[in-house]
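Here is the structure we will look at.
For this depiction, one protein chain was excluded, whereas all remaining protein chains were kept in their positions.
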Amino acid sequence: MKTADFKVISHRQIADHIFQLILTGEEAANMTEPGQFVHVQIPGKTAPLLRRPLSIADAEPAAKQCTLIYRAEGPGTKQLAAAGEGDVVNLLGPLGNGFTSAPEQDGKAVLIGGGIGVPPLYYLAKRFAASGIALDIYLGFRTKGEVFLQKAFADLGQTTITTEDGSFGEKGYVTDQIKALRGNETFYACGPRPMLRAVQEAAESKAYLSLEERMACGVGACLSCVCESARSVNSPYVKICSDGPVFNSAEVKI
Amino acid sequence: MKTADFKVISHRQIADHIFQLILTGEEAANMTEPGQFVHVQIPGKTAPLLRRPLSIADAEPAAKQCTLIYRAEGPGTKQLAAAGEGDVVNLLGPLGNGFTSAPEQDGKAVLIGGGIGVPPLYYLAKRFAASGIALDIYLGFRTKGEVFLQKAFADLGQTTITTEDGSFGEKGYVTDQIKALRGNETFYACGPRPMLRAVQEAAESKAYLSLEERMACGVGACLSCVCESARSVNSPYVKICSDGPVFNSAEVKI
Amino acid sequence: MTDLTVNLPGMAMDNPVMTASGCFGFGKEYSQFYDLNTLGAITVKAVTAEPRSGNPPPRTAETNSGMLNAIGLQNPGMNKAVAADLPFLEDYDLPVLVNVAGNQQDDYVNVVDHLSRQAKLSAFELNISCPNVSCGGLQFGSDPESAYKLTKAVKNTTEHPIYVKLSPNVTDITEIARAVEEGGADGLSMINTVLGMKIDLQSSRPLLGNERGGLSGPAIKPIAVRMIYDVSQAVSIPIIGMGGVASADDVIELMLAGASAVAVGTANFADPYACPRIIGDLPARMHELGWKSAQDLTGRSWNHCKSPLSTLR
Partner (left out) sequence: MTDLTVNLPGMAMDNPVMTASGCFGFGKEYSQFYDLNTLGAITVKAVTAEPRSGNPPPRTAETNSGMLNAIGLQNPGMNKAVAADLPFLEDYDLPVLVNVAGNQQDDYVNVVDHLSRQAKLSAFELNISCPNVSCGGLQFGSDPESAYKLTKAVKNTTEHPIYVKLSPNVTDITEIARAVEEGGADGLSMINTVLGMKIDLQSSRPLLGNERGGLSGPAIKPIAVRMIYDVSQAVSIPIIGMGGVASADDVIELMLAGASAVAVGTANFADPYACPRIIGDLPARMHELGWKSAQDLTGRSWNHCKSPLSTLR
């Protein structure tokens, strides 16, 4: 594992507050597992104390490129948004365990993303599509202005967009859409906790959930980023950074 | 009094660790008194907590320009050194009381600068030269690589340079040079404490000393920047930022 | 419309933002920048009975997101303060909180007695927490018994409300807070600076003339928030919160923690317009977060169902 400097190839706003950052660097060669994340050192004269975890939204390991998609919200991500072409961004990663299981033979993959949980699903969708796995994609956003990647996803599989205010796609929550599903689907979800909880409940078959928690080290050393385990007795928590961020839905209490 | 944004017109290194920063801004119109200083907010994504006091090395009030010359030494000034053309630097000032007294009729002005105390003397020298006042200028540096402005000063008056290691000009301290002087000179000095002390002792006639001390507010409110007063009984300290930085040598114990 | 007014004993404030003692002189310097009436209130530099010369320089040093100061209560003494400094503020229409310091109980009583009769002011702030003087000050701030007695003695001296300024350099700040409340304090100010030090690597000696200094600025804000949170639940007198406040968000955070008003110190140095800027930003920021009145903020981090609500969220 390493920290490595990446160079900004392109950086642009793709929706309200949402930025797409394309980077190049040797370490991108190792970014082969969708669902992993990088721990980003915010560039600037004085960096914030801690790195910021961001999912790998896309990667071309051979071309040594990767894409991060993030919401410029707090001070750190707002400062990141100022990085320009040619600037250097230091990444620690790829970190954690991603989406490693494919759906069962002939099964369908149902991808469910909410808001800023959508990015890692893109890299996953690309992989599944390339392997010929059938995809049903449900993406939820607050409002029209915050919708992103819908075309990119639509190219890969059947894509349904929901917005809370109905300003784009279906009105309501992405989880309303999946209630009807009952079959041999395998669920792959990333988004806010209530959404993940709904998926956990709805999913009779297998579900893989990508979790978020505040992190410090990003590598499993500080015990910041825990989530209650549904299994273990002795150690009641799992570490999202190193045991996750993707968990089998049966492993975690959320 | 105001804080105001200035724009960088030019910024270049003029000697080892020494930078010359030329700025333009409306407030430069008020920079008419040599020896005053500005309190500089270091630009950057995250500014240091406090401003940095820097003397006005030169100003063209009509043209709304001013020049700062500084040594990039600690974290703040090193960060300042990264400001590029067109960048914005916020200044509070002009602050304090400068060199307000001319030499007596027919008297000579002896300017004595040490290291990073040299810059404010330049603006003073220009003023004196323009008023036809005869100038003797003594500038001391550590070593050849750190000498700056010698040509600019030489254009304005008789200029003697000393270096501690003899690598340029006379070897030794600038204060060795002035011991011989005894007459109707008025001294104007800025530089390290030992130098100012030597000037204070050497000067039989009048001397004006520009002092430095660590500052917080820069405007007289916090009592950070005091120097022992040679006069007052009740309040044993003077404030360098608002009573000075230039004092009549008889006013201060240094 | 966002209602910014807050009411503290002796101080009816148009907004909850005031200046912190020692960071604003007696107001004169900053009156060159803006109309002081913009402020919710003003706290002046510590006044002692006799003139004090303070500590030798250097008196300040920068640290990460903070600064150390060891001014040492330099001030002209109460007579000169009454004659030369405090009158300046009479031209303004805002509450004036006068910070008072001393070595022993009688000093505080003397100054408060003298100023109560001679000066126009709204309330006193007893500085029992200055880390930068060798005797007095801090010791009252760390011993509940003497803090109680001091407060009581001062209360007997004046009709003016008394705020006691607490030191963070104690094991249990709620203990001191309760003691001064019992002693009759009308309010608390907290926190004073945190004891700290910086060493100059070139000389290998402490950088400050007085060796140790008081840490202020954003670095200490989490400490202030914690202490205000704890103390506001332990006493029922209002708290003037301070420690690293530099934005409207910081004001809101300290008020949610339990402060009824907030003082700005160190932030004035980098930005002389800090206070009016913060006051200007407050209404919009409060509106964004769903708050209608500044008074509603106080203690809301622990007191969710405080009633009656002056407004409903």
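Lettered A, B and C in written order, each chain numbered from 1.
Criterion: a contact is a pair of C-beta atoms (placed from the backbone, for glycine too) under 8 Å apart; a residue touches a chain by one contact, two chains touch by 3 or more.
The model shown is predicted, which means the values in this text are computed figures rather than measured ones.
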| item | value |
| --- | --- |
| Chains still shown that are in contact with the chain withheld from the display | A, C |
| Candidates C:155, C:198 or C:277 - the one touching the absent chain | C:198 |
| Touch with the omitted chain, as defined above, among C:2, C:38, C:63 or C:103 | C:63 |
| Residues of chain A (touch criterion as defined above) contacting the omitted chain | 1-3, 41, 47-51, 76, 92, 213-227, 234-237, 242 |
| Interface with the undisplayed chain - residues on chain C | 63-66, 68, 142, 169-171, 194-199, 201-202, 204-206, 211-213, 215, 217-223, 225-226, 229, 244, 249, 252-253, 256-257, 289, 300-301 |
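The working rule: only the chains that are shown with their structure count from here on.
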| item | value |
| --- | --- |
| Most remote chain, CA-based centroid, reference being chain B | A |
| Where chain A and chain B are represented by their mean Cα positions, the distance between them in whole Å | 56 |
| Between chain C and chain A, distance of the C-alpha-averaged centres to the nearest whole Å | 46 |
| Contacts with two or more other chains, residues of chain B listed in rising order | 48 |
| Chain C residues counted as touching two or more neighbouring chains | none |
